[in-house]
Each structure stands twice: as structure tokens, then as C-alpha cells.
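Only one protein chain is missing from this complex, and each of the others stays in its spot.
Each chain gets a letter, A and B, in the order it is written, and its residues are counted from 1.
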Amino acid sequence: MSSPFESYDDLEDADERLQAADPGERRVAIIALGQSGDPAAVGYLKNMVSDPDAGVRQQVAMALGEFDGPESAAALAQLLVDPEPIVASAAADSMAEFKDPACADAILPLVTHGHAFVRMGALRALKELRRKDTLKPALEALQDADAAVRVQAIGVIGFLKLEESIPALTASTADPDAHVRRAAVSALAFSQMKPAADSITRALKDEDWMVREMAAETLGSNANGLVAADQLIAALSDAFWQVRLKAIRSLGKMKVDRAVRPIGGCITHEQANLRKESAAALGEIADSAAEPFLALVANDSDPEVRKNARWALQQITARKAKISS
Amino acid sequence: MAMDEIVGGSSEVSCDVLVIGGGTAGPMAALKAKLKNPKANVVLLEKANVKRSGAISMGMDGLNNAVIPGYATPEQYTKEITIANDGIVDQKAVYKYAQNCYGIIEELDSFGIRFLKNENGDYAVKKVHHIGTYVLPMPNGETVKKALYRQLRRARILISNRYMATRLLTSGDGRVAGAISINTRTAEMLVIKAKAVILCMGAAGRLGLPTSGYMFGTYENAANSGDGYAMAYHAGAALANLECFQINPLIKDYNGPACAYVAGPFGAFTANNEGNRFIECDYWSGQMMLEFYNELLSGKGPVFLQLKHLHDKTIEEIESTLHKVERPTRGRFQEGRGTNYRTESIEMHISEIGFCSGHSASGVFVDDFARTTVPGLYAAGDMASVPHNYMLGAFTNGSVAGTDAMEFADNHDFADFDAADVAKEYDRVMAPTRREDGIPPNQIEYKARRLVNDYLQPPKVTRKFELGQRRLAEVRQDMEQQMIARNAHELLRALETQSILDCADMAAHASLYREESRWGLYHLRTDFPDKDNENWFCHTLLSKKDGRMTSEKRAVQPYVVPVADDEKDLYDKQRIRASA
Partner (left out) sequence: MPLASYQTSVPVVVDDVKCIADKGCTVCVDVCPLDVLRISDMTGKAYMAYDECWYCMPCEADCPTGAVTVNIPYLLK
């Protein structure tokens, strides 16, 4: 009987197998190296990045993703600029899994590469590395001609959470591309300073509903979200119920007393989700002025709306009891 | 050599800690055991291949029970699970999970497993449950297994693929001594001596028969045939609350999740034929399943997952997760049916029954150290009794089990076992290969599972259960005397059939023992329609004593997080009528 255990000798005849004439056989050898778990496999894999067969190079790109570290990142950097899209795309996916900050050295130079796909892949990989020296190139990439690159640049900046990046992120909330604006609004969430909250607030009037939705949601988790209370109340008449829903949730979370009536006005909306969030928010604010609105949905056709209305009334009663005691 | 030809024969190896099952809990248990004592030998035994085995073979679309600081507290989570499980919870293990799971998320993140993050790199947690916020989506969760395998290889765990464990070995004083397994392609036997054994063998998911009639079209990975439940039973371990079946709301026919946890945070919901919600919360519980079942039977069925009220762009985002992770053939299925989420709702149905504490509470009884009632034997994941613990629970409790099992192994020598037990097991396992003529396992399995549907599916009727037990006993006799296996692959199925029948017997026995109704649809007994807290506010433990299946009560341990009466009512009062 042969050994019942998986072998750990994958590297033994690697040299020979990687030189097989048939590209299929080379692929099989590369798969084994990728799954070996042995960091020494990187030494073999990096020698295969110029294999004449694109399928083999694609396999190399996938296998290198198993080995987080600068040596592997350097090899992947070569594959990210591969002319074959299947190879470049596998390299981009592999790189994006890395966590070792030292990988940034090999990736950084690609942020200014001639091809947008390469720039995008490089920035995407830099996000999780969270290295401070990536801020400058990422800020420069906010001027990139390609919107997908600008979105990734915002991620790099946003993950770093540095207050010094607020002016640049604010500028990006006026980007011509809606995806970029949406990402920028989300990235501003961390800031403790008022200018960030002001920028997010302005985005409540963006022309794209998904940007407005993101702004309404983000204000609820921003340190200075309360400065936008009036604008959030105004957002309750947004043409998109999705935006209203997030505005209601944020107003509830921040317990904005003066929002009770405007939220109450949404409680009979045809979208059950909106009625539910209205009831829940009124419960979070727990102001007795909400009682007549909650009475409107006491017999709602949707049980989740009824449940939230019941809960809200309980919260109001509890708050009254607390005040009187 | 012919395909899967039976080679037979037997050999023996030994290790410090043996982990059986390489799905979710198993790899984590093996890693933690090795980390605890890097010099020790850790064997990870798997019926399929560790690379893609278990419930999460294609990854997972999100964490359902992430207790992340700032969104939920361990106290809140413990309370919520206690209520969802009708109070029958030993809270210590749940609380411990809740305290440890954030650390595990961070560790999984460091493995390269990707969770949804916002543009600041913080986890993007979503609200689905009644009180707290616990859902963390994983739109790129298809790489979970790849990342785990990478860690196993790096730690140089001894991995043994395509070996199905069949029985545990125990010493005269009842301590675990190892396990017996059989190669699924050659039928060679491998005896593994071990100081401690951790069972991570998944749910009993091939118990009921899917309504499609396709035997492998189960909700759970069809490889999860309840082998762990059967092995624990035969080794004398206690199994808890097996009458608390697993039943889930699923895409009709496809039989996979739709999935409310993915689409819910975006505004999708479960609706009846009139387009209205009929449950208060899409969190899966027995109560929710009862409401689902009632609605299906009422004139307001069928039941749907409704997305069509959402914006095109939102649906695009939902599709990108649903069709890539966990059960990626969902997209292909809907395409084949011509179902477009933008205009049509997804027809839902309820799954066949199974055991799974990952979703309900039916599992091998364990304490807060993942210890079973057999010394040296541990269990974690879907097959261990910590309720509602899902994938993150499998990782977290697998980690607890791995560490504690290695500590046990460090302090104990190998337990002795009787060599005659091995010879006896070899004969038992090989018996179907020695018959010239008989019934193939697929027919025996089909019949057993069809009987499970006919007689054991809730609502549970005593008379039906008694009839079911008689019919199942007849099938058992056929299985023991006439089942044939003509190659090693068919022997694998034959052995699985034995696990399935053991689980069916346990499901019937446990259900008849608890004389009340509890956990909504999971244990709805028509002869005892009410909850009876006076007599049945307890666990039930099923075990093998003197060769016979027996059940007994076990008190619920005092709560560490008290639950107020009005909080308990949250679930009971869900179905308040609109006119009331």
C-alpha cells in the first residue's frame, strides 16, 4: 500500500517537469508547485513568467497567488504587463490577495504604466497593503484618464484613513464619473473633521441616485453626520425611494428629533421596505410625536412593518417612563 | 486494473491528534492543534479531497453570525440565539463563540479570505436579524477553500484524502483510541491510532429525499451523509436534540439557498403569492419555517423571494454574488428556467429534513471546549451541538477543539483497543463486497430516504413514526443481509447508506421521545401540539447503551446571559394578525 498521505515532495523533479515540451505537461507541473505550500516553489515559478504558451503563463500567475511576499509580487508584476489578457487578469487577481506590505515595492512602479488595466490592477493590489508611501501615487492617480483606475485609487487612499487626503477625496466627489463619486463619498466616512461631512452632504444633491444613496448612508456613520440633519430631511423627498430609505436610517441612528414628522410622512409609502425603516427610525428617535404615524401602520399588511411599529411604540413608552421617573 | 477495483487489505498508522473531515471546522482544528504543539503529528482525514470538500466547497457568500465590535455584542448574540432556539441552549458555548469569532474573522482575513469592506477597508456589516447586526457579505468568498488548503500545506499537516472513516476505536474504559477508515477507490483499510480524535464530518444532509427525486440534489453537500453522527453514536457518545431537524427555505427544485442573507440587505424579501411579506424577519429559525410551511399550504402560496421591486443596478450586484459563490450553478438554473429577477420572483420551497446544528440544533453533544461525552473525542462544525453556528461557528469551534484536543494528547498516551474490533469492522465493511447477488446501495438508500419523507417529515404524527420505524427496520434487514458493492466506489455508497439509515433511526427515536412541540416546524408534533416548559425545558440526549438506542433528559445549564420574558416573546408573538 502506498502512503496514505499527500506528498510534500512536489519540488523534487520540478526542473525537469517544467521543461517538458508539451505545454499541458508544464501546466500540470505548475499546478503542483502552486499547491505545494512550499515557499521555495516561487523560485521555480518566477522562471516561467516568459513561457511561450499563454496558458502556461496564466497558470503561473494563478500559482504565484499562493505565495504572499515580495519575490512572488515581483514575478506577478511581470505577468500583469503580459500582452495576453488572460495572463494579466490572472496576475491582477493573484496580486489582490497579498497582505505583505513589502509587496508594494514591486507593484508601485506599475501605477504609472501605459495601460489602464495594469494601473488598475496595481492600485487594487496596493489597497490591502496599506503602506503610507502609496498615498502620493494614489493621489496622482485620481487624475487618471480612466475612471476604473480612479475608483481603485480612491480605495488605496480610503484604506489608509489619513486626514491629509480629505481635500483630494472631496475633489473626487465632483468627478465626472458616478462610480468615482460614489467611492469618494464612501471613502470620506472615516474623517473626524467637518469638511469631510460637508463634502458628503453636498453629494446628497448628486445627479446619480446611487451616489445620493451612498451619501445618505455614509452620513449615518460619520462623526459629524449631524451637521447634515436638515439636508437628510430634505432627502426624504428624493425621487428614489432607495435614497429616502438610507436617509431615514441615518436620521434614526443619529436620533434627530425634528425628523419625526418628515419620517412619519414616509410611513405609508407603497414600498414595504420604506415603511419598515420609517417605523424603526421613529422607534430609535423615540419621540412621542411619532405615535399618530405609528398608529397608521398598526394594521399594515406587512408583518415586518407591524413588528417595527410595535417595537417603536415600546421605545417611546420606555423613554416617557425614563423622563417622568 | 478495472475502475475502482477492490484491492482490500489493511494497514496502520498513528498520530497525536486525528481530525476527521476536511471541510470547514476540520482544517481549522488541524491548524490549531499543530500550532499548539508543532512537534506533534496531526492527521487530517477526508472522504473527498480537502481542496474542495464540505459544505463550503465553492466558498460562502457571507457570514450570517459575525459578532463584530461596534455592530453587536457577545451578550446580545447569545440572547438572540437563546431566543431563536426556544431557550434550549447551553449558553456557555454560544457565548464563548461570540467572544472568539471576531478574532477568527481577522485570522481568516489574514489567510486571504475576502470579506466585504467599505472604501475605508472596514468590514461592511449588514442587518438581517431581529436585534443585532451580524451579516458580513463575502462577494469574493469563492476562495475560502483555496486559502485554507494553503494554510494546511504550509503547516505540513498530514492530509489523507479519499479515506472514509467508518468507526471509532475505543478502549475498554471508553476512551477514544483512534479510527478505522476505508479508501474510497481501492477499499483498502487504514487504521489510525490517535490520542485524541476530532469529528468535523458535517451535517446529515442526505437524510430526506429532495422533492426533485434526484438523490444528490440535496441542500447540504451530498457527501455529508451523516457519517459523523453514526460514528459518534456507535462509539457511545451522546447526541443532543436530534428531533430539532434542519429544514430550510430554498429555491424550488434547485434546492439551494436563494439567498435571503445576500439579497435581504439590498431590500429583497420573502413574499407570498400576493407579493406580501408574511414573516417578520428572514432569519432562519423553526418558527420562521413553520410560517413558511403554513403559507405554502394556505391559499397564499407559492412562496417567492422577491427582487423585482429593486433597481436594475441593485439586482446586478446581487446576481454577481449569487451566481459566483456558494452554489454558483444558481445562475445557470435560473437561466434554464428563463427566470429574470427583474421581472419575476424566485419560487421557493422547503428542503428535505436533515440534522445540522449549523442551522438548527441537532448535533453530537459538546461542551464549551468541543468535548463530547467520550473522553478524548471532540466534535465541531455542523455536526456538533452548538446551535445556529454556521460557517463562522465551524471555524471558531474547530479552533477551540484543535487546541483542547492537542492539550489532551500532550497529557495522555495512546489508549489500548482490542485488535478483534478491527477484524470485526473489516468484516462488517467488506460484507457487501462478498455477496454475489443482492440489492445495490442506491436502491436501499432511495427507499430509506423515501420512507424518511413519507413518515418522518414534520408535522410529526406518532402513528406515522411508528409505522416508519417498522418500514425502516425492514430496509435495515435488507441492507445488512443483501446489499452488494461491486467496486470500491459502490462500497463508499454502501457505507454511506448505513450512516443514512442510522440517522433515520435516530431521527425517529429522538422525535418520539420529546412529547411536546418546540422549535416551530422542526419538532411539530400533532399529538403534543403545545410547548411544555414544565416537562420539556431540557435537552434530550440520545445514545447507545448496551447496544440499544436510548434517550434521556439533560437540564439546560444556568444562563450566563439572562433573557427577559418580553424578549422571549419576540419569537412567539411574531404572527400577530393584521386585524388583531
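In this text, contacts are C-beta pairs under 8 Å (C-beta built on N, C-alpha and C of every residue); 3 or more make two chains touch, one makes a residue touch a chain.
Small disclaimer: the values here were computed from a predicted structure and weren't measured.
J.: Who does the absent chain touch among those shown?
T.: A, B
J.: Could you tell which one of A:27, A:246 or A:307 touches the chain left off the display?
T.: A:27
J.: Among B:155, B:222, B:430 or B:563, single out the residue that touches the unshown chain.
T.: B:222
J.: Touching the hidden chain in the complete assembly: which of B:79, B:153 or B:327 does that?
T.: Answer from the full complex: B:327 touches the omitted chain.
J.: For a quick check of understanding: of A:59, A:94 or A:315, which residue touches the chain that isn't displayed?
T.: A:59
J.: Identify the residue among B:79, B:162 or B:514 that touches the chain left out of the display.
T.: B:162
J.: Mind pulling the chain A residues that touch the left-out chain?
T.: 22, 24-25, 27-28, 31, 55, 59
J.: Could I get the residues of chain B that touch the absent chain, sorted low to high?
T.: Answer for chain B: residues 3, 48-49, 51-54, 57-58, 142, 161-162, 184-185, 210, 212-218, 221-223, 253-255, 327-329, 332-333, 336-337, 437-440, 489, 492-493 touch the chain left out.
Going forward, only the chains that are shown with their structure count from here on.
J.: Calculate how many whole Å lie between the centre of chain A and the centre of chain B, each centre taken as the average of the chain's C-alpha atoms.
T.: Taking the average C-alpha coordinate of chain A and of chain B, the gap between them is 31 Å.
J.: List the residues on chain B that touch chain A in their complex, please.
T.: 9, 11, 13, 43, 51, 110, 112, 114, 118-122, 143, 146, 149-150, 152-154, 156, 158-161, 163, 183, 188, 190, 267, 269, 276-281, 309, 311, 313-314, 574-576, 578-579
J.: Can you name the residues of chain A that touch chain B in the complex?
T.: These residues of chain A touch chain B: 1, 4-6, 8, 35-38, 66, 68, 97-99, 127-128, 130, 154-155, 158-159, 161, 183-184, 186-187, 189-190, 209-210, 240, 242, 245, 271-273, 299-304, 306-307, 310.
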